[in-house]
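To start, the structure itself, in structure tokens.
The full complex has more chains than appear here; those shown keep their coordinates.
Note that the chains are named A, B and C in the order they appear, and that numbering of residues resets to 1 at the start of each chain.
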Amino acid sequence: MKLRVSTTLTYRFSGPTQTIGLIQAAKSPDQTILDENLTCEPNASQKCEAEPDGTRRFRASLDGEVAINYLATVDNGQRQLLPATGSQHLWSDLPLEVLPYLLPSRFCPSDRFQRFAQREFGNAGDGVARVMAVLGWVHDHIDYVVGTSTAETTAAETFMTRAGVCRDFTHLTISLCRALSIPARAVSAYAFALEPPDFHAIAEVYLEGAWWLVDGTRLAPVEGMVRIAHGRDAADIAFLTTDRACQVVAQIIEVSET
Amino acid sequence: MKLRVSTTLTYRFSGPTQTIGLIQAAKSPDQTILDENLTCEPNASQKCEAEPDGTRRFRASLDGEVAINYLATVDNGQRQLLPATGSQHLWSDLPLEVLPYLLPSRFCPSDRFQRFAQREFGNAGDGVARVMAVLGWVHDHIDYVVGTSTAETTAAETFMTRAGVCRDFTHLTISLCRALSIPARAVSAYAFALEPPDFHAIAEVYLEGAWWLVDGTRLAPVEGMVRIAHGRDAADIAFLTTDRACQVVAQIIEVSET
Amino acid sequence: MKLRVSTTLTYRFSGPTQTIGLIQAAKSPDQTILDENLTCEPNASQKCEAEPDGTRRFRASLDGEVAINYLATVDNGQRQLLPATGSQHLWSDLPLEVLPYLLPSRFCPSDRFQRFAQREFGNAGDGVARVMAVLGWVHDHIDYVVGTSTAETTAAETFMTRAGVCRDFTHLTISLCRALSIPARAVSAYAFALEPPDFHAIAEVYLEGAWWLVDGTRLAPVEGMVRIAHGRDAADIAFLTTDRACQVVAQIIEVSET
């Protein structure tokens, strides 16, 4: 799909605030950025960088009320969807850079899910079948309810309270996959047809020598995702990390097909 | 110092177990490996790799009772100690690869310590002074007591229960530094003069353009450390990560000056 | 003081909902109810009871939108304030009915605070001095910030995040007192001069053979409290406990001197 992204994030900072932003579409192999534009109002000096894997990050010191605008046109047509069958790798066959995604992280304490995951999904078949079983379980057992979780909620809490939003679905999916020795990570995205429009968080699993996007919420088609960043969990892919509290004034996100 | 490390780790695996080992001294700029030898009894095929930063990792599928032996002579004379003064960096001045160490992780939920850290250490002076204040606080407020923590204990729990071992002191030190916007990570090490001899976990902070080892436990001199690996917290630097439970039969570690 | 309480609580129930209400002033020895009136609109059958200690509780099955109105005039002039000195009891000298208030509860996990409490307050003097030290510590180290805690927040979390509202101040005060072997419980109250007007939660400690109200928030004078109920923590004294989620439509509380 060819997608048009338009984002305006307005914050009020009470004093000079260090920020790290992850809101630009990634220059990753699975999508092509046709055009884009990132600006701040009032204008602010930004340090923009791209990592080797295509993730783009900006750093800036911001103060007062600032609107961050991002416009982009992205073609994600190269993206492949999870195949119908496929194996998970032995640890010894995984690329070195994939190994960290086997390990527990801030919001995905996969070490605590070992016994449950083995009991529930241990006999679910090959790697793809296990991932599909995890996605089905999360969809069937967790209610999507706005307001039941906070920025501190971990997958352990979602597992118990059985409710959350996309971030929580993703953390639980990741935790269960890691507990099954399947590398899994969190991806932030702009999602076509997501209602209401918002930043979206989905999971990505490593099988058959590649990463595959999967969405436990089933709220938006994986085909309509514009990838922003990936990391161990929400802590790594926050669209704005700040060194002190700030206030969100407005957040407008639009994704349309062109 | 020139140090001799001798390690024998014996495990009993009940079925083929995937393992990732981090027990070899790092080929890092702050130390030189003069000689070393890694073997398994009975012999097992290992995949040994070095990361660009010098960390060495082996991967193997192990079964039955296996002894992992490691012998090495290491000169750590190039290591610099934390200077008496020095500034912390603005986020925009940090190297890209240092940024992850600002973020919360499995055992270091630094996001939950923001208010305490600012209240307690916000006015402690420059970066070095703040780190020294954190180290002093941890030493003064946490009791070193074996048996009060487990492999699931986070810095949040140590902060409350006020007791732990080296791993817990390190997690709390890291959490507080990150909450002060100082990048901090966990380092595994062989430690000269540690009683009783064991793997040691210490913290490393980024100030003045470099990483510096610091030890909240004060149980062994930083000058006598042989670095093994570093990561966000204990999850990343476990000397043996396995995909199923196994039994520790014996663990012998000796570090002597040569 | 002679105080006039006027309360209107309006809820929307989506289906027949079992409720237990604790909103009437207690007929306790430290206050006299001069007049009172409890009604529901629309009218609903209530089962009203008084416990031997004076706590009044109503039970009702409610549905649709219901307004609970409570009007009362209360003279709390008999209440004594915490004396300047006084001892805590040996456990063997405590009345049997006081013993449960030594033990940890849902929101007051006092067992986890033992080491901290002993370190910080162990040498603070007699029982009253220790309670005053706890109250001072809570006031100095916790910020009163609306929105930082939820109905699931425990004293352990407040201790770490260092922010909360009256309920959180009270839970932390109780936890620390119990960790010092001083019986402590939670009390719900209507509070004169509380801004904004709301139900108030305060602590009560047992010293010198009696219970004494103390308020870690310092937001309203203890002299202006109309006692409602007491219990181990907020779980026991909720003004409305329901067997299914319901919606708060409006909550109006007024307390004035007559």
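The criterion applied here is as follows: contacts are C-beta pairs under 8 Å (C-beta built on N, C-alpha and C of every residue); 3 or more make two chains touch, one makes a residue touch a chain.
Because the structure is predicted, anything quoted here is derived from the model rather than measured.
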Overall number of sequence copies in the complex as this file defines it, 3 displayed: 4
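The rule is short, and it goes like this: only the chains that are shown with their structure count from here on.
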Distance between the centres, which are taken as Cα means, of chain B and chain A, whole angstrom: 29
Separation of mean Cα positions, chain C and chain B [Å, integer]: 45
For chain B, residues that touch 2 or more chains besides their own: 112
For the chain B and chain C complex, residues of the former touching the latter: 112-113, 115-116, 119, 141, 143, 156, 159-163
List of chain B residues in touch with chain A within their complex: 18-20, 47, 49, 51, 57, 59-61, 90-92, 96, 99-100, 102-106, 109, 111-112, 151-152, 181, 232, 235-236, 241, 243
